[in-house]
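Quick one: structure below, then a few questions.
One protein chain omitted, others in place.
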Amino acid sequence: METEAEGNGFAIHPMDQFVVRPLFSDGPVHWYTVTNVTLWLALAVLCVAALMIFGTRRRALVPTRSQSVAELAYGMVRNMVEEVTGPEGVKYFPYVMTLFLFILFANLLGLIPASFTTTSHVAVTATLALLVFFSVTIIGFVRKGPGFLKMFWVEAAPLPVRPVLAVIELISYFVRPVSHSIRLAGNLMAGHAVIKVFAGFATMAVLSPVAIGAVTLIYGLETLVAVVQAYVFTILTCVYLRDAVADNHH
Amino acid sequence: MNELAMMGQYIGAGLAAIGCGAAGIGVGHIAGNFLSGALRNPSAAAGQMANLFVGIAFAEALGIFAFLIALLLMFAV
Partner (left out) sequence: MEHQVQDVAEAATGHAPHAGGMPQLDFTSWPNQIFWLLVALVAIYLLLTRVALPRIGAVLAERRGAITNDLLAAEELKQKARDAETAYNDALVRARAEAQAIVAKAKEAIDADLAAAVEKADAEIAQRVAVSEARINQIRAGMQDSVREVASETATALVAALGGQPDASVQSAVADRVKG
(Lines give C-alpha, C1' and ligand atoms only; values in the text may rest on other atoms or scores of the structure.)
Protein backbone atom coordinates (compact mmCIF):
# COMPACT_ATOMS: atom_id res chain seq x y z
CA MET A 1 0.00 0.00 0.00
CA GLU A 2 2.81 2.42 0.73
CA THR A 3 4.27 1.69 -2.73
CA GLU A 4 1.32 3.46 -4.25
CA ALA A 5 1.81 6.41 -1.96
CA GLU A 6 5.48 6.52 -2.79
CA GLY A 7 4.52 6.48 -6.44
CA ASN A 8 2.79 9.81 -5.80
CA GLY A 9 5.76 11.27 -4.01
CA PHE A 10 4.67 10.39 -0.48
CA ALA A 11 6.51 8.13 1.92
CA ILE A 12 4.12 7.84 4.83
CA HIS A 13 4.70 5.07 7.32
CA PRO A 14 2.48 6.12 10.21
CA MET A 15 2.85 2.86 12.09
CA ASP A 16 6.64 2.59 11.98
CA GLN A 17 7.00 4.65 15.15
CA PHE A 18 5.33 1.89 17.14
CA VAL A 19 7.76 -0.89 16.22
CA VAL A 20 9.40 -2.60 19.18
CA ARG A 21 13.14 -2.89 18.50
CA PRO A 22 15.97 -4.32 20.58
CA LEU A 23 18.30 -1.55 21.64
CA PHE A 24 21.64 -3.36 21.53
CA SER A 25 21.17 -6.09 18.96
CA ASP A 26 19.18 -7.04 15.90
CA GLY A 27 18.02 -10.33 17.28
CA PRO A 28 14.55 -11.43 18.19
CA VAL A 29 12.63 -9.77 21.01
CA HIS A 30 12.64 -12.11 23.99
CA TRP A 31 10.74 -11.29 27.15
CA TYR A 32 13.95 -10.06 28.81
CA THR A 33 15.43 -8.20 25.84
CA VAL A 34 16.25 -4.56 26.48
CA THR A 35 14.20 -2.73 23.87
CA ASN A 36 13.05 0.80 23.18
CA VAL A 37 10.05 -0.08 25.35
CA THR A 38 12.44 -0.64 28.23
CA LEU A 39 14.17 2.66 27.57
CA TRP A 40 11.00 4.76 27.54
CA LEU A 41 9.46 2.94 30.48
CA ALA A 42 12.66 3.62 32.42
CA LEU A 43 12.48 7.28 31.43
CA ALA A 44 8.91 7.43 32.68
CA VAL A 45 10.03 5.96 36.01
CA LEU A 46 12.85 8.51 36.16
CA CYS A 47 10.46 11.37 35.48
CA VAL A 48 8.14 10.18 38.23
CA ALA A 49 11.09 9.93 40.60
CA ALA A 50 12.33 13.38 39.56
CA LEU A 51 8.98 15.00 40.20
CA MET A 52 7.82 13.14 43.27
CA ILE A 53 11.11 12.55 45.08
CA PHE A 54 13.72 14.98 43.78
CA GLY A 55 11.12 17.72 43.46
CA THR A 56 10.00 17.37 47.06
CA ARG A 57 13.44 16.79 48.59
CA ARG A 58 13.39 20.02 50.59
CA ARG A 59 10.02 19.31 52.23
CA ALA A 60 9.49 23.04 52.18
CA LEU A 61 6.59 24.51 54.12
CA VAL A 62 6.25 27.09 51.38
CA PRO A 63 6.61 24.86 48.31
CA THR A 64 9.03 25.39 45.47
CA ARG A 65 7.73 25.14 41.92
CA SER A 66 8.39 21.44 41.46
CA GLN A 67 7.13 20.62 44.92
CA SER A 68 3.86 22.42 44.31
CA VAL A 69 3.39 20.47 41.08
CA ALA A 70 3.94 17.24 43.00
CA GLU A 71 1.52 18.39 45.69
CA LEU A 72 -1.00 19.35 43.03
CA ALA A 73 -0.87 15.86 41.52
CA TYR A 74 -1.10 14.32 45.00
CA GLY A 75 -4.07 16.48 45.96
CA MET A 76 -5.87 15.95 42.68
CA VAL A 77 -5.65 12.16 42.71
CA ARG A 78 -6.39 11.99 46.41
CA ASN A 79 -9.50 14.15 46.03
CA MET A 80 -10.56 12.05 43.07
CA VAL A 81 -10.21 8.82 45.04
CA GLU A 82 -12.06 10.28 48.03
CA GLU A 83 -14.89 11.77 46.01
CA VAL A 84 -15.43 9.02 43.47
CA THR A 85 -14.55 5.91 45.44
CA GLY A 86 -15.51 7.10 48.88
CA PRO A 87 -13.56 7.27 52.12
CA GLU A 88 -13.07 3.50 52.06
CA GLY A 89 -11.10 3.79 48.84
CA VAL A 90 -8.34 5.94 50.28
CA LYS A 91 -6.24 2.90 51.12
CA TYR A 92 -5.96 2.15 47.39
CA PHE A 93 -4.75 5.69 46.73
CA PRO A 94 -1.07 4.74 46.16
CA TYR A 95 -2.13 2.23 43.54
CA VAL A 96 -4.28 4.78 41.69
CA MET A 97 -1.50 7.35 42.01
CA THR A 98 0.97 4.91 40.46
CA LEU A 99 -1.32 4.37 37.49
CA PHE A 100 -1.94 8.09 37.04
CA LEU A 101 1.70 9.16 37.19
CA PHE A 102 2.88 6.32 34.98
CA ILE A 103 0.28 6.98 32.27
CA LEU A 104 0.75 10.74 32.46
CA PHE A 105 4.50 10.59 32.02
CA ALA A 106 4.39 7.81 29.43
CA ASN A 107 1.92 9.89 27.40
CA LEU A 108 3.93 13.09 27.73
CA LEU A 109 7.24 11.40 26.94
CA GLY A 110 5.61 9.94 23.85
CA LEU A 111 5.04 13.49 22.60
CA ILE A 112 8.78 14.08 22.27
CA PRO A 113 9.56 13.80 18.55
CA ALA A 114 11.17 10.49 17.55
CA SER A 115 10.32 8.97 20.90
CA PHE A 116 8.43 5.78 21.55
CA THR A 117 4.96 5.90 23.11
CA THR A 118 4.66 2.94 25.43
CA THR A 119 1.01 3.64 26.21
CA SER A 120 0.08 3.42 22.54
CA HIS A 121 0.61 -0.33 22.72
CA VAL A 122 -2.35 -2.50 23.50
CA ALA A 123 -0.02 -4.85 25.33
CA VAL A 124 0.79 -2.14 27.88
CA THR A 125 -2.69 -0.68 28.28
CA ALA A 126 -4.32 -4.12 28.36
CA THR A 127 -1.98 -5.09 31.18
CA LEU A 128 -2.90 -1.91 33.05
CA ALA A 129 -6.62 -2.43 32.45
CA LEU A 130 -6.47 -6.10 33.41
CA LEU A 131 -4.62 -5.19 36.59
CA VAL A 132 -7.45 -2.84 37.46
CA PHE A 133 -10.07 -5.39 36.43
CA PHE A 134 -8.61 -8.22 38.49
CA SER A 135 -7.86 -6.06 41.51
CA VAL A 136 -11.40 -4.67 41.48
CA THR A 137 -12.86 -8.17 41.22
CA ILE A 138 -10.63 -9.56 43.95
CA ILE A 139 -11.15 -6.59 46.27
CA GLY A 140 -14.89 -6.83 45.70
CA PHE A 141 -15.06 -10.51 46.58
CA VAL A 142 -12.74 -10.12 49.55
CA ARG A 143 -14.69 -7.21 51.00
CA LYS A 144 -18.22 -8.32 50.22
CA GLY A 145 -17.97 -12.06 49.56
CA PRO A 146 -20.78 -13.33 47.34
CA GLY A 147 -22.58 -10.06 48.04
CA PHE A 148 -20.37 -8.54 45.36
CA LEU A 149 -22.56 -10.31 42.80
CA LYS A 150 -25.55 -8.20 43.91
CA MET A 151 -23.97 -5.48 41.80
CA PHE A 152 -25.43 -7.23 38.76
CA TRP A 153 -28.89 -7.57 40.28
CA VAL A 154 -30.38 -4.12 39.85
CA GLU A 155 -32.97 -3.81 42.59
CA ALA A 156 -34.17 -0.45 41.40
CA ALA A 157 -35.63 -2.07 38.29
CA PRO A 158 -38.92 -3.99 38.14
CA LEU A 159 -38.53 -7.71 38.78
CA PRO A 160 -39.16 -9.07 35.24
CA VAL A 161 -36.50 -6.78 33.78
CA ARG A 162 -33.83 -7.70 36.31
CA PRO A 163 -32.50 -10.89 34.65
CA VAL A 164 -32.10 -9.06 31.36
CA LEU A 165 -30.35 -6.22 33.12
CA ALA A 166 -28.16 -8.72 34.95
CA VAL A 167 -26.96 -10.16 31.65
CA ILE A 168 -26.30 -6.68 30.28
CA GLU A 169 -24.47 -5.64 33.47
CA LEU A 170 -22.39 -8.82 33.37
CA ILE A 171 -21.39 -8.24 29.76
CA SER A 172 -20.58 -4.60 30.42
CA TYR A 173 -18.50 -5.66 33.42
CA PHE A 174 -16.36 -7.92 31.27
CA VAL A 175 -16.14 -5.39 28.45
CA ARG A 176 -14.75 -2.82 30.87
CA PRO A 177 -11.08 -3.81 30.57
CA VAL A 178 -11.41 -3.87 26.78
CA SER A 179 -12.78 -0.35 26.52
CA HIS A 180 -10.53 0.81 29.35
CA SER A 181 -7.39 -0.30 27.50
CA ILE A 182 -8.41 0.35 23.91
CA ARG A 183 -9.45 3.90 24.80
CA LEU A 184 -6.00 4.81 26.02
CA ALA A 185 -4.02 2.95 23.36
CA GLY A 186 -6.35 4.01 20.57
CA ASN A 187 -6.30 7.69 21.51
CA LEU A 188 -2.52 7.82 21.56
CA MET A 189 -2.03 5.63 18.53
CA ALA A 190 -4.55 7.67 16.55
CA GLY A 191 -2.98 10.99 17.51
CA HIS A 192 0.56 9.92 16.76
CA ALA A 193 -0.43 8.26 13.49
CA VAL A 194 -2.30 11.38 12.37
CA ILE A 195 0.69 13.55 13.18
CA LYS A 196 2.87 11.18 11.17
CA VAL A 197 0.48 11.26 8.21
CA PHE A 198 0.44 15.06 8.14
CA ALA A 199 4.21 15.12 8.55
CA GLY A 200 4.39 12.86 5.50
CA PHE A 201 2.39 15.40 3.49
CA ALA A 202 5.05 17.97 4.28
CA THR A 203 7.35 16.38 1.70
CA MET A 204 5.16 17.86 -1.00
CA ALA A 205 6.05 21.51 -1.47
CA VAL A 206 2.52 22.73 -2.18
CA LEU A 207 1.08 21.05 0.88
CA SER A 208 3.91 21.62 3.31
CA PRO A 209 2.68 24.89 4.94
CA VAL A 210 -0.73 23.32 5.53
CA ALA A 211 0.90 20.13 6.76
CA ILE A 212 3.20 21.91 9.19
CA GLY A 213 0.33 24.02 10.52
CA ALA A 214 -1.77 20.92 10.94
CA VAL A 215 1.04 19.10 12.75
CA THR A 216 1.40 22.05 15.12
CA LEU A 217 -2.32 22.16 15.85
CA ILE A 218 -2.60 18.41 16.32
CA TYR A 219 0.46 18.43 18.56
CA GLY A 220 -1.30 20.90 20.83
CA LEU A 221 -4.42 18.75 20.81
CA GLU A 222 -2.33 15.68 21.55
CA THR A 223 -0.75 17.37 24.57
CA LEU A 224 -4.27 17.92 25.88
CA VAL A 225 -5.23 14.35 25.01
CA ALA A 226 -2.19 12.97 26.82
CA VAL A 227 -3.22 14.65 30.08
CA VAL A 228 -6.94 14.06 29.68
CA GLN A 229 -6.49 10.38 28.91
CA ALA A 230 -4.33 9.88 31.99
CA TYR A 231 -7.06 11.62 33.98
CA VAL A 232 -9.80 9.57 32.37
CA PHE A 233 -8.01 6.27 32.92
CA THR A 234 -7.52 7.18 36.57
CA ILE A 235 -11.06 8.35 37.17
CA LEU A 236 -12.47 5.22 35.51
CA THR A 237 -10.25 3.15 37.79
CA CYS A 238 -11.82 4.99 40.71
CA VAL A 239 -15.32 4.43 39.32
CA TYR A 240 -14.64 0.70 38.99
CA LEU A 241 -13.11 0.59 42.46
CA ARG A 242 -16.26 2.14 43.86
CA ASP A 243 -18.21 -0.97 42.82
CA ALA A 244 -15.86 -3.08 44.89
CA VAL A 245 -15.61 -0.76 47.88
CA ALA A 246 -18.78 1.29 48.34
CA ASP A 247 -21.81 -0.10 50.17
CA ASN A 248 -24.52 1.69 48.25
CA HIS A 249 -24.97 -1.00 45.64
CA HIS A 250 -27.02 -3.39 47.74
CA MET B 1 -8.34 -11.06 -6.54
CA ASN B 2 -5.73 -9.41 -4.39
CA GLU B 3 -6.51 -6.05 -5.80
CA LEU B 4 -10.16 -6.64 -5.16
CA ALA B 5 -9.40 -7.55 -1.54
CA MET B 6 -7.25 -4.46 -1.09
CA MET B 7 -9.99 -2.33 -2.60
CA GLY B 8 -12.37 -3.79 -0.07
CA GLN B 9 -9.94 -3.02 2.72
CA TYR B 10 -9.64 0.61 1.70
CA ILE B 11 -13.39 1.07 1.25
CA GLY B 12 -14.03 -0.60 4.59
CA ALA B 13 -11.45 1.59 6.31
CA GLY B 14 -13.04 4.68 4.83
CA LEU B 15 -16.47 3.57 5.99
CA ALA B 16 -15.13 2.85 9.47
CA ALA B 17 -13.72 6.36 9.61
CA ILE B 18 -17.31 7.66 9.47
CA GLY B 19 -17.59 6.33 13.01
CA CYS B 20 -15.00 8.88 14.14
CA GLY B 21 -17.27 11.66 12.96
CA ALA B 22 -20.19 10.06 14.76
CA ALA B 23 -18.15 10.04 17.95
CA GLY B 24 -17.46 13.71 17.32
CA ILE B 25 -21.23 14.33 17.27
CA GLY B 26 -21.54 12.48 20.57
CA VAL B 27 -18.73 14.39 22.24
CA GLY B 28 -20.18 17.65 20.96
CA HIS B 29 -23.57 16.76 22.44
CA ILE B 30 -22.04 16.05 25.84
CA ALA B 31 -19.92 19.19 25.89
CA GLY B 32 -22.77 21.36 24.61
CA ASN B 33 -25.25 20.05 27.14
CA PHE B 34 -22.70 20.45 29.89
CA LEU B 35 -22.11 24.03 28.85
CA SER B 36 -25.81 24.90 28.72
CA GLY B 37 -26.30 23.32 32.12
CA ALA B 38 -23.24 25.08 33.48
CA LEU B 39 -24.48 28.43 32.25
CA ARG B 40 -27.82 27.91 34.00
CA ASN B 41 -26.19 26.91 37.27
CA PRO B 42 -22.52 27.90 37.23
CA SER B 43 -22.03 27.08 40.90
CA ALA B 44 -22.77 23.39 40.30
CA ALA B 45 -20.55 23.16 37.22
CA ALA B 46 -17.22 22.70 38.97
CA GLY B 47 -18.41 19.60 40.80
CA GLN B 48 -19.52 17.93 37.58
CA MET B 49 -16.23 18.19 35.73
CA ALA B 50 -15.38 14.56 36.54
CA ASN B 51 -18.69 13.38 35.13
CA LEU B 52 -18.10 15.50 32.05
CA PHE B 53 -14.75 13.88 31.39
CA VAL B 54 -16.05 10.39 32.03
CA GLY B 55 -18.94 10.98 29.65
CA ILE B 56 -16.66 12.37 26.99
CA ALA B 57 -14.31 9.42 27.46
CA PHE B 58 -17.14 6.92 26.99
CA ALA B 59 -18.38 8.66 23.87
CA GLU B 60 -14.91 9.08 22.45
CA ALA B 61 -13.98 5.46 23.08
CA LEU B 62 -16.52 4.38 20.46
CA GLY B 63 -14.97 6.70 17.92
CA ILE B 64 -11.60 5.26 18.80
CA PHE B 65 -13.02 1.78 18.23
CA ALA B 66 -14.11 2.86 14.76
CA PHE B 67 -10.67 4.26 14.11
CA LEU B 68 -9.19 1.01 15.33
CA ILE B 69 -11.32 -0.95 12.86
CA ALA B 70 -10.04 1.33 10.12
CA LEU B 71 -6.45 0.75 11.21
CA LEU B 72 -6.97 -2.98 11.41
CA LEU B 73 -8.39 -3.02 7.90
CA MET B 74 -5.52 -0.94 6.59
CA PHE B 75 -2.64 -2.69 8.29
CA ALA B 76 -3.59 -5.92 9.98
CA VAL B 77 -6.05 -7.89 7.88
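Chains here go by letter, A and B, matching the order in which they are written, and residues are numbered from 1 within each.
Everything that follows uses one rule, which is that a contact is a pair of C-beta atoms (placed from the backbone, for glycine too) under 8 Å apart; a residue touches a chain by one contact, two chains touch by 3 or more.
Computed from a prediction, not measured in an experiment: that's the story for all the values here.
Interface note: of A:Ser25, A:Asn79 or A:Thr98, the residue touching the hidden chain in the full complex is A:Thr98.
One chain of the complex is left out; on chain B, the residues touching it are 1-2, 5-6, 9, 71-72, 74-77. In the full complex, chain A makes contact with the omitted chain through residues 1-3, 13, 15-16, 18-20, 28-33, 35, 37-38, 41-42, 44-45, 48-49, 52-53, 56, 59-61, 63, 67, 70-71, 74-75, 93-95, 97-98, 101-102, 118, 120-124, 127-128, 131, 185, 189.
As a working rule, only the chains that are shown with their structure count from here on.
Chain A and chain B have centres, each the mean of its CA atoms, that are 17 Å apart.
For chain B in complex with chain A, the residues that touch the partner chain are 6, 50, 53-54, 56-58, 60-61, 64-65, 67-68, 71, 74-75.
By the touch criterion stated above, chain A contacts chain B in their complex at residues 1, 15, 80, 83-84, 179, 182-183, 186-187, 189-190, 193, 228-229, 231-232, 235-236, 239.
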